[in-house]
Each structure stands twice: as structure tokens, then as C-alpha cells.
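Can you keep this structure in mind? I'll have questions shortly.
Heads up, one of the protein chains got dropped from this complex, but the rest are sitting where they should.
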Amino acid sequence: MSENPTTETTRQDAGGRAIIEARNVVKRFGGATAVDDVSIEVAPGEIYGLVGENGAGKSTLMRVLAGILTPDHGSVVVDGRELEAGSTRAALEAGISLVHQELSLVPELTVAENIVLGTTPVQAGFIKKREMKKIASDALEEIRVQVDLDEPIVRLSVALRQFVEIARAIARKPRVLILDEPTATLTPAETDYLLDMLERLAGQGLAIIYISHRIPEIFRICNRVSVLRDGHLVDTVSISDIKPNEIVDKMVGRELKQELETSRTKVAAGDVVLQARGIKAPGVNGIDLDVRAGEIVGLGGLVGAGRTELVRAIVGADIKSAGTVTINTDGTMRRVNSYRSAISHGFAYVPEERRTDGLALTMTVSDNIALPNRSQLSRYSVLMRGKIGTFAKELADAVGLRPPEIQREAGDFSGGNQQKVVLAKWLGRKPDVIILDEPTRGVDVGAKVEIHRLVRDLAEGGTAVLVVSSDLPELLDLADVIHVVRDGRIAGTLSRDEADEKSVMSLASGESQVRGL
Amino acid sequence: MSQAQGIQLGQEQGGLVSRIRVTIARRTEGRALALLILVAIATWITEPTAFTAWEVTLGRVALIGLVALGLTAVILMGELDLSVASTLAVCGVVMASIDNLALGVVAALAVGLIIGVVNAFFVVVVGINSFIASLGMLFFLRGAAFVISNEEPVRLASRDAGIAFGKPFLGPLTPRMVIFIVAFIALQVFVTRVRAGREFYAVGGNREAAYDAGIPVRRRIFTGFMISGFVAALAGVINTLERTAADPTAGSTVLLASFAAAIIGGVLLTGGRGSIFGTLLGATSLGILQVALTLTGVQVDVQNIVIGLVLLLAVITDPNSLRTVVGSARSLFQGRSGSHPVG
Partner (left out) sequence: MTNEAQSVAEAVVGEPAIEKQPFNLLVWMSSRGIFVFTTVLVVVAAIFIDGFASLDNITDVFNRAAPIGIVAVGMTFVVISANYLDLSVVAQVATAAVVLIAVSNESNIPAAMALAFVIALLYGLVNGVAVGVFKANAVIVTLSTTFIGLGILRWFSGGSIYFGPQDGAIRSFGLAKIGPFPLSMIVLILMTLILSFVLTRTNFGFLVRSYGSNRDATRLAGVNTAWVVIGAFTITSIAAMIGGFVLGAFSNTAVSSMSTGFDFRALAAIIVGGTSVFGGRGSVLRTLLGVVFVSVLTNIMVLSGLGFGVQQMAIGALIVAAVSIDSLARKASGT
């Protein structure tokens, strides 16, 4: 790492008036370091941006600040006093409010009840309704959102829920407000509204830490921005001293090139095998997509852009509200209208959530590999054990499972090797179309290279590959063409030659929109 | 920038009609109400005596409903207490085995609370699924009732108190009905107005959020199981008093009826949704149904069949179940042939 965390600069900027500081915070999970020696300071009235790729450690750092996680080293200091580590209550009392990334409202309780949740005003155990509503309406007033206080959350739109969530944080009279990707589910108009609101709140002296993937938002409201990468603080700069593309550089500029041994040589793509037209589903607003035999099509974009929803709708794992999917392997177009029909027509789907959707962790590797291949491994519905053994062994070897013990439970293996098992079970079906969602998330570097090799081999063998990845170097390395998804639509398509980290990131974050500023 | 122009986020406040519509849409008792109306109309036509003899009907509602009310508290948190029926039996037997009536009642209620604590201990501390923990408890207590009673009904020492208990004492209302109404009001107030009770919805609806908001989730679960244990004990006490004896096999149909009442009432088994009022509606429909069936001369066995069917229908017509059923029913019969060539 060439750049050092620039604590010097930070001090100068914030001076002695910082309200909250993270001092040398280290947080490990198991052997992994999610946040490594990060220090930040935020002053009252400041909007402090925090950016970084998925997995850079932003959310973990914020959870440390909010007392949800106990740091392994370092401390959180508010007004010069060290905060009790890992206590949500202490953090709340010190005036730190976190607006969670995933909504943390209770669906059947009312707006007012959710806003005061955990701090409900009571007298002898009874809820003081008038006071509760007063607190709630004050908080909503503060953010200038009108909503019926007696409405249960379940009847509100996703955007309104997000605002109620913010009202809840505001109701606690915070001095530091932390927002983790608050605009992920909002429309542009709603986002505008939210950003205006934050500027106004900062104007009243609130310190705001704002986490977002979306560069334009950072530029619009933040005074300073810190870039996190792989748990390290890369840089903290004043927003006037940096350009959008420089932030993108800092976010992605890592020394990844050497881990990708071979780049793919362009294969002459064959006929269109997978054709999706007008796909609509929750989070997907009408997408057309073609994948040719032997082609690797990448889907880039930010988390929450609708990529996972799109591929799940295509393969039929979730019900789509509109659109058609057809597959053409032998000259006839066949419409795919259920998940099982997709699988039986040569689809393979490697889901994003490997532990919950991909593997039966308490079963052996051999059994996991046999699961989708059972028809060819059984006769008269009786499993042929010997054949399963050799079949699974062969595939485990092909994907380079380590250790190559197919009779061990899948749960015993590392993330990378579990992912190899997921691949192995689909390789056994010799799929015509394979859809991979974040195939190397949480996978160590060695396994990553091997998984990339397998994906390339599949494409070279004529399989149509559709891959979703938030890992930019991976996407650039694998894909022949990249569709960048934003807000459930394809924001742009980049050929292999046009695509680089910046062009993808620009489309994904809407950075290109800021250039006019 | 554009603060003045703002953005439409909230709903418009409408007139009276739309206010009423909103209020109705917020309720979770729709199914219970539909069943109640259906049962009421059918009863009105075939056996109107069920309404003229409303004391009988109310007594039956109280019998079915009391345990269901306590159970609702637990289900709201997404937990299940299958041990209520045998709690009822054990507490009745404990009460009858003690000669002093007051002492017996206190002991029975205390046992109910302790059972709740033990159930909650296994769920919260050991971390067993509450279905299984309370199922084990169900069997254990059923045995305990036999052991304490020597496998035969125990006569209540003070029979006079029992006989007096069966008589109306507040206008036409018997003590059982009064206790039921009081329990209903107390629990209704608890889950709508008391912070701890309101937080049951948070524990059941979004447990992670409840933890994050600093709600003492474990304590709430203990409270819930203690409520259901206490209420079941109360039902046991009432039964024993009214019958002037405690039957160790009591309550075998209570389990079915109380679950049916709660589930019909719109209480979601996975927690977070439902109301005490809904359970009351559920119990009322079942009570009217039972009385009407009895009056028309239908045997107890057939009544059980009917209630069993109602519970089965209630549990499979849960809105969440229905949503998944569309997808899985389609895939059930579509199978591999579910695709066809286009054009």
C-alpha cells in the first residue's frame, strides 16, 4: 500500500472540534480483518462521505461506531471521551444514531411506534400515546415528511419506510447521524429530497456520516470523503480537492492485475442461446438480454441495482411479473416458464447466497454434487453409489476441490471450496446456459483464479455464460460484453474494448451525470 | 436547492369514507370476522336458540377462548406453546389436591407461571425450537397430572365453593364469563397500550430490529410464556371449580380449539401479526358453532371433526401460505414438461 492513511490532513481539516472519532479501529472476524487500523474524525455540521467497494469495510466500521460491534483494537471517542465499547445503549446516549442498510422496522407496528421503538415513553409500563405521537410527529416534521402516524409500516411504500427509518434516528436527538446506503431503494426525486434534507440537518449542526456507492450524491452533499479499500483507509480528502474520477480510481485502484493469470481470448460467439425480453420483477423494470453460445455476458452495477433480481427472474427462481425467456439449443426456440423447466432445458444457476441457496451444508460434497444429477446416477430410482462416487470425484477433481475429500460435509470446507462444489454440481449436467451470481464473493485469491478458469473453460466449450459480479476486475477479465444495470434498467452496454473499471463504475454510480456540475 | 417544491411522500388525508376504509384495511381480523358472520347467519337460520340462550353460548366461548388468549401472547412473538392443554390439567389437579381452596388456587397459578418459565428457559437459554420444547413439556405434564392425581379425577374438598362458582353472580354472568372478559380486557390493553406487550410485535415481527433497538427480547419471551402458562392455569382453576373435581385428562380438545381460535383470528404463526381481539372473534365463532352443533344434536365426535377442519383450513389459508401456494401448485403439476416450443 503506497498511500498512508492521512490522519495529518484530517486533523487539520476537523481541527479540535471533532464530535466523533474512530481511533485506530481494528475489527476481525475469525482470522479475517474487516477493518484495519482506521481512524476518522467528523465535526458538527459536517457531512462526511464514506465510499468503497462492496466488502471494503464501510458497514463494519459504522457498526463499530454505533456500538453494535466491539472493536478488537482502537476506540470510539465522542467529545473527547472514550465510549464504552460494543454498547448500543452507550452509543445512543452519546447521541450516535445509525440508519441501517437493511430496514429495521417492525412491519405490524405503526409509524409512531416504530419511531420510538426501544425508547417508548411510558408511565407505569403504559405507553404515553400523546407523548409518543409528539415525538414521532416532531421527528417527521424535522425531515418534512408527512405520513399518518397510525399507519402500520407494512402498508407503506419502500421509500416511505426509509424515511420513517430516518425519522426514527432523528427522534433520538442525535448529534451524529450515520446513514448506510439510504438511497439504494429511492427514486431520483426521493433521493433529491433526502439529500436536501441532510444538507438542512447539517446546517443545524448535526454531524452526518454518509455511506454511498453513488458518487454524484457524495459530490452533492459531502464536505469531506474517506475512501476505504479492503479494510484500509486509503485517503481522506476535502471534496473540493478531488474529482469524481479520482475517487473511482482510489476505490478500485488495487494491484489485482497479477492475480489474473490469463486474459480470455475472444471466442467467436455462436447463436443466441438465451433470449430474455421485457423482464419485469420487483426491482427489475423491463430488461432485454441475449447471451450467445460461448459468450460470457457480464452484469455490472451496484448492490441493489436489480441484477440478482434480474437473473433470478430469468431462471425462474423467483416469479417474474412480465417478460419471456426462451432457450434455443437445438434450433427450436423453447419458452422457459418455471424454474424446473429451465433446469431441465439446460440452465444452471449458481446463486448469490451460497450457504442458504447453493449447498446443503450438512450433506457430503458427494451428495451435493449428485443432487441435480440424480437422474443419471440412479437406475429404477435406486442410487448407484459407486457411480456417484466416481462421478463426484471426477467433478471434484475437475474443479480442484481441496482437500479432495468428497465424503466430508460441505459445511466443513472454506468459502472458495464450497463455491467449487456448487460449480461442480452444475458442471455435471453440462449446461447450455450457466448463470453465476457473484461467483467469487468471499473466496480466497487462489480459488478465485481457479473458478475463473472454470468459467472460461465452460464458455470455450460452448456454454452461454451470464455472470453477475460486483468485483470489477473480475467482470472486466471474464466478460466479453458488460451490461451495467442501474435502478432495474440497463444503464449502458460496454464491449470488451470499451470497458474499464472507470467506465463501468461511471455508468453504475451515475458518475457521468456529475460531470456537468 | 428545491426544498420548497418538496415531494409527495405521505398519503392524502381523505374524508370519512376513506378513513373508515383505511381503518378496515389495517385490521388483521378479516378472516375471523368473515367466519363469524358466516357462522352467525347459518346459526340464525338453522338454530336460533344458540342466540336466545346466549348465556350458554357465552359460557362456551369463555371455555374455548381463555386459553387461546394466553396462547396469542406467545404466538405474537413467533413462538408456540403446545403445553397449554396439559398445563390446564396439571394445575387443576394441583389445586384439587390441596384442601385449602385459596391455597390451592394460588398454588395452581404459581405452577402455571413456573411452567411458563421452564418453557421459556428451554427456548431462550438452551435454544430449542419452541414447538419441540413445549411438545416435550406437553407429554411431561400430561404424565405429571396422572402422577399427582393417581390416575383418577380428584374431588375438590370445598364443593360448595365450586357449586357457587357455577352460578351467575354479576347479573346473568357466571364467574367464568367475568374472568374471561377481564382476561380479554387485560390482555387487549397489554398488547395495545403497555410497552412490554406492544414490543411482543417487535420480537415476533423483526427480532433482529428488536435486539438492535435495545428491547430486552429474552425478557419479553419469558413474559409471553409466563402469560400463557398463567392463563392456562387460570382455565384449569375455573374448570376444577365448575366441575368440583379435577380430571387429569382434561383439556385434550382445548389445544385444538385454542389454536383454532388464535389462527382463525388472524394471528400469524411466524409471529408479529395478529390481535387479542381477533382471537376473541375466532373463539366466538367456534363457540357459536359448537353450541349450534350441540343444539342440533350433532355428536361431540363430529364437532371435533368440524373444528379440526376449520383449523386445517385456517392454517392453509393464511395469506403467507396462499402466496407461496400459487407458485408451488403451479410447479407441482408442471414439472419438466412445463415448457413448450414457441411459435
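The first chain written gets the first letter, and so on, giving A and B; residue counts start at 1 in each chain.
Going forward, a contact is a pair of C-beta atoms (placed from the backbone, for glycine too) under 8 Å apart; a residue touches a chain by one contact, two chains touch by 3 or more.
Small disclaimer: the values here were computed from a predicted structure and weren't measured.
A.B. asks: Which is it among A:Q123, A:S240 or A:S381 that touches the chain not included here?
C.D. replies: Touching the chain that is not displayed is residue A:S381.
A.B. asks: Using the document's definition of touch, tell me which of A:G49, A:P244, A:G416 or A:G492 contacts the absent chain.
C.D. replies: A:G416
A.B. asks: In the complete complex, the non-displayed chain touches which residues of chain B?
C.D. replies: 80, 82, 122, 126-129, 131-133, 135-148, 151, 248, 253, 255-256, 259-260, 263, 269, 299, 301-305, 307-309, 311-312, 315-316, 318, 320-322, 324-325, 328-329, 331-332, 335
A.B. asks: Mind listing the chain A residues that contact the chain we can't see here?
C.D. replies: With respect to the unshown chain, the touching residues of chain A are 27, 29-34, 54-55, 57, 59-60, 63, 231, 317, 339-340, 343-344, 349, 351, 356-363, 367, 370-372, 374-375, 378, 381-383, 385, 402-403, 405, 408, 411-417, 425, 441-444, 446-447.
Throughout what follows, only the chains that are shown with their structure count from here on.
A.B. asks: What is the distance, in whole Å, between the centres of chain A and chain B, each centre taken as the mean of its C-alpha atoms?
C.D. replies: Their C-alpha centroids are separated by 41 Å.
A.B. asks: Residue numbers of chain B touching chain A in their complex, please.
C.D. replies: 1-3, 6-7, 9-11, 13, 22, 25-26, 28, 193-196, 198-199, 201-202, 205-206, 208-210, 212-215, 272-273, 327, 330-331, 334-343
A.B. asks: Would you pull the chain A residues touching chain B in the complex into a rising list?
C.D. replies: Touch list, chain A to chain B: 68, 88-89, 92, 100, 104-109, 113, 117-120, 122, 125-127, 129, 144-148, 150-152, 155, 159-160, 163, 189-190, 192-193, 196, 200, 319, 326, 332-342, 344-345.
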